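What you see is the complex with one protein chain gone and the rest in place.
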Amino acid sequence: MFRQILFTQFRWTRTLLLLMAVFTFVVPTLSWNLGGNVFAAGLAPIAVMNGFSTVGPMLVLGAWTLGFLLVALPWGADSQSRHVYALSLPIPWSQYVAMRFGAGAITLLVPTLALWLGSWLVVAMIDMPPTLRAYPGLLALRFFLGTLLAYALSFLLQYLAGRRAAVVLLVLLVAVFGLGMGLSLANQHELLVRITLWFIDWPGPFSVFASEWRLIDV
Amino acid sequence: MSDAIKIRNLAWRAGRDFAIRDLAMTVPTGAIYGFLGPNGSGKTTTIRLMLGMQQASDGSIEVLGHSVPRQAHKALARIGYVPERLHLYQGLTVEESVRYHRAFFPTFDATEAERLRKRFGLREDALVAKLSKGEAGKLMMLLALSQRAELLVLDEPTDGLDPVIRREVLSALVEYVDGAKATVFISSHLVHEQERICDWIGVMDGGRLIAELPMQEFRSGIKRLRVHKAPVSRDATPFALLSRETPTQHLEEWVVRGWQPEMQEWFARVGAEVRDVQDLDLEESFVELLRGSRVATTTETR
Partner (left out) sequence: MCESRATLPRRVAVGVLCIGLLGGSSRLTAQDSLLPARASAAALRAELDRAEREADSLKERVDALASEKEALFTGRFEAGGRTVRFIPGDLTDADRRIIEEGLTRAEASLRARYGDDLAPFRDPVVWSARSLGPNNPRGTFLSAHRRSNAYWGPRDFNMTQPTVELVEAIALDQAGRNLVDRAPRISEFTRSTLVLNDGRRRFARAGREMALSYASAGRECVAGSPAACRAVLTLPGADGGLSLYFSPADYRSVVTSGELPPTADSAQFAARRRCLAGSDTACVTAVAALSRVPNPFSGTLRSTAVEVALELGGRDAPTRLVTTRDGSALQILATVAGVTEDSLVRAWQQRVRTAMDAESPDAGRDGVTVAAWSLLILFGATRRKP
């Protein structure tokens, strides 16, 4: 049962997964080159570490993009028939949703694996100062977790708001922006910071994005 | 004999314009139940409620002994369902669709599916999105029949299909029912199609079940009478008077349900005389039923 759901999930998102796998595979190399670096020997540790400073932001952006599209595509396929097929299957709806979620989460491994391989490759090409260490596995894991969270949030929005998901998202963004502006104008900066920290401080929902997304560290 | 479907006091509302009210329905096990009604009468909604896809605001539904929607998934495991429109995933091929479907239904018969695929002339590698309407209908029927279901719920299964394909689909259905002794609940507005295969009829209009009776009774029980010196009052008739019209000054045409020849005596008692009794075909009966129901509803409203 789950295998078939996984199969359909992969079928609907395979192009997206392929594109994201290419993206995550090249991100470390791209970041290194964007920093104007060359694969030269004898670079200072700080230069090597800073050479990958754009890896984190690029991967965070990729995580959100992938998370959202990975929900939207299968939902689109299911909603073509107003979910009649899914609802006529002899399993409880919660089980179906959980299996869909699980299948999507598993497909996240494709770009994660690509990131891990890409990271290994670029690390192998660098003359690594002895005091630094590469963390391709940790970076890939963090990317997986970040994408999983973005995917889960998108999943929640889509399955609760249905076809109105885009509108609800827009309203949410406007509300968040409005709240931020309102608190700023009311000189309630501390409150604004606290609310923000609630989200990004451990164990807040976005704390994974506030972690260090570094390929190279001490 | 137990009932395959038992619905009591069902209520559901969609906005201001449409509601299902106080619906009661019984589908005996082993019956081929034709669910008739004009477009928008609530047939598809009733089916969705029956399968637990929507939640009723009141009433109870029992399908194959399972309470719906609470145990809908258990009932669905024993139901073959063909919806009104194509519900299968368009990105899959025929073979992949069969494989996907099979994974969810423990009683699915792969050999039967293959036999039906060949019989219906469906290519294994054909994409569902590329199938014609007839092919899509055949594929949905293939999946429902291969489930070896105890109950088939078919919502307009032949709607829009050409006569050849319709015949093919219906003959496969009849064969299956003969072999498996399954119950069939078939919704349609194609009256003649129902007449050929159904043994029970339920008629739905405006969210209400206005008639539910065996096909034989439906076929023979609705008559058009030419009544001379018809009484003014319509009270205390031994039959259900669906409509009455006055084409000439002394002669009225009555459409009645539940007619028996001995009921002529009633007319004699009230000083009237039945000059002619005409049989109505199923379509005429259906139309007259709807007309009668709508007149009654209008009168009630007033």
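Labels A and B are assigned to the chains in the order they are written; within every chain, residues are numbered from 1.
In this section, a contact is a pair of C-beta atoms (placed from the backbone, for glycine too) under 8 Å apart; a residue touches a chain by one contact, two chains touch by 3 or more.
Because the structure is predicted, anything quoted here is derived from the model rather than measured.
Novice: Please pick, from A:T29, A:T65 or A:S79, the residue that touches the omitted chain in the full complex.
Specialist: In the complete complex, the chain left out is touched by residue A:S79.
Novice: Tell me which residue among A:L6, A:M49 or A:V168 touches the hidden chain in the full complex.
Specialist: Looking across A:L6, A:M49 or A:V168, the contact with the absent chain belongs to A:M49.
Novice: Hey, which chain A residues sit against the chain that's not shown?
Specialist: 42, 44-46, 49, 79, 82-83, 87, 93-94, 97-98, 101, 105, 129-132, 135, 138, 141-142, 145-146, 148-149, 152-153, 155-156, 159-160, 162, 187-188, 190-191, 193-194, 197-198, 201-205, 207-208, 211-212, 214, 217-218
Rule of thumb we're sticking to: only the chains that are shown with their structure count from here on.
Novice: With chain centres defined as C-alpha means, what is the inter-centre distance between chain A and chain B in Å?
Specialist: About 50 Å separates the centre of chain A from that of chain B.
Novice: State the interface residues of chain A toward chain B in the complex, per the touch definition above.
Specialist: Checking each residue of chain A against chain B gives 1, 3-4, 7-8, 11-12, 77, 80-81, 84-85, 87-92.
Novice: Could you list, by residue number, the parts of chain B that touch chain A in their complex?
Specialist: 51-53, 73-74, 76-77, 81, 83, 85-92, 96, 99-100, 103-105
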